[in-house]
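Here the complex is missing a single protein chain, while all its other protein chains stay put.
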Amino acid sequence: MAFSSNVRGNNVRGNNVRGNNARDSSLRSNNTRGNNGLRNKNVLSQALQGGINDYGRDQRSETEVIREIDTVGVPLLDTAKMSMRGVDVFYGEKQAIVDVTMDIGKNEVIAMIGPSGCGKSTILRCLNRMNDTIDHCRVEGGLFLEGQDIYDPKMDVVPLRARVGMVFQKPNPFPKSIYDNVAYGPRIHGLVSRRIELDEIVELSLRKAGLWDEVKDRLDGPGTGLSGGQQQRLCIARTIAVSPEVILMDEPCSALDPIATARIEELIAELSQNFTIAIVTHSMQQAARVSHRTAYFHLGKLIEVNDTEKVFTNPDHQLTEAYITGRIG
Amino acid sequence: MDKLHLDQHISQQYNADLEDLRTELLEMGGMVEEQVRDAITAISNADGELAERVLVVEDEVDQREIALDEHCTLILARRQPAASDLRMVMAVSKITRDLERMGDEAQKVARMAIALVEDGSGSQGYVELRHLGNSVQTMVHQMLDAFARFDVETAMNVAKEDKQVDREYRSATRELMTYMMEDPRSISRVMNVMWALRSLERIGDHARNIAEHIIYLVKGLDVRHTSMKEIEKQLRERP
């Protein structure tokens, strides 16, 4: 195969998920149970007869057909850092996420891809409850961080967001100095008591983000005075300054030029040694480059989760194939 | 799932590129098939003129190989293909190489035909040649068919056929050995026939390789260096 061999192969449990784990029993009945894959493929191929976009033979709408599809590939892992079980997300009346069940493994980079409006950003923002800020957003189902229910009413979002950090699409440094940008997180969480410790954290975070050498002489300079790529790395430094366990990245390179993008991708590879990273991206090549596993979403449904090399050479699902080869978008 | 939707990209130019790639490969395949057929006919019928033509065609086949490789590189650079498209480009690139080798082997057969004509000798070994030649011709034809229709079944048949060709080659070799033992004067001539047989067998091997590439292209399964049984098992697992 064209891609390197699968290092993580030993961890995956394969398509047949048995309810031998307490958490798994919460799976919806028609969801991700091994042999269903066959039946659902038939459903899809019926729906897709005569062409990828031709749903005409089936009287149901595209959305309805999509809903019946079951996730193929390897959604569940033994070493899950975060897990989603039957997650539905609604914006008012509109359902944005349909019954998503998958795991995010420890220290893995998982890429979420899919056409615009497929819900990949939505599910990402559920993982640290950034959707709370949207008034009419409703999340159902189970989301867990190391077995802890994220949406438990007793769960406090402030420590959750310290554990699950986020990097956004547009570089958004605070209009403060570079130092203050990085120091903000440790300050508000009270991680340090002395200036020297703070200095250390700032330097370490900037070093990890590969920005230290570029900015060490102008830490008091404005964060917004940096170039786009530097700003994004500053945002990453700011995120890792609070030592999160998981870093969520929402299209972190979409506003950057190719060189800056390459830097960030390099950084993601390095960070994956210490952090679990979930990245939403519009660039399939980027997903292929940086991620260990890739999840493909379509109209709010998780269609396929597989090892990246598998997805990009020989995906299990025809919709995934159609998307990554540029037949649907 | 067997159908590769090469014509359904959002980019029309991409569709055209891939379609061109396919057509060019089929054209090259047609040339090589003709070359093989001509070479076999030439050696079977001791037709020196036909053999000369095979040598001439070889140049054009080489040019085709270069052009197709360039085309593949361009698609890789421009489109960064993934999944079936990626497999298509990779497979075409590899198939081209095997086709070119087949052309080379056909050229060797043609050279042997010329040598045999110049020798002006009898017909020992020609039966074997004709026999093996027929098998190889069928393989090449089926192989091109399989590619044109992205048909795994036919590709599997080609792979199976290769076993048959190998067996025929072995028995033909044994038979020619007895000729040589019977009549040491004919050794040089029989050696030529042996070489031609050897080349035909090689053509069969290349056809099998191509069949494997086709299976990879259509199914995404890498079946190189795998036994037939294993291949069939894997294919059954992947509907």
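Think of it as A and B in the order they're written, each chain with its own count starting at 1.
Going forward, a residue touches a chain if its C-beta (ideal position, glycine included) is under 8 Å from a C-beta of that chain, and two chains touch if they have at least 3 such contacts.
Basically, contacts and distances are computed from a predicted model.
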Look at the options "SWIM-type domain-containing protein", "CoB--CoM heterodisulfide reductase iron-sulfur subunit A", "Phosphate transport system permease protein PstA" or "Acetolactate synthase small subunit" and return the one that UniProt uses as the protein name of the missing chain. "Phosphate transport system permease protein PstA"
In the whole complex, of B:9, B:37, B:64 or B:87, the residue touching the missing chain would be B:64
Out of A:71, A:101 or A:128, which is the one that touches the chain we can't see? A:128
Determine which one of A:81, A:208, A:238 or A:298 touches the chain that has been left out. A:238
Could you list which residues of subunit A touch the chain missing from the display? 128, 130, 133, 135, 158-162, 165-168, 170, 172-176, 184-185, 188-189, 222-225, 235, 238-239, 242
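We adopt the following convention: only the chains that are shown with their structure count from here on.
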Which bits of subunit B are touching subunit A when the two form their complex? 1, 5, 8-11, 14, 79-87, 90, 219-222, 239
Subunit B contact footprint on subunit A (complex, rising order): 1-2, 38, 41, 45, 51-53, 284-285, 288, 311-315, 318, 320-322, 324-329
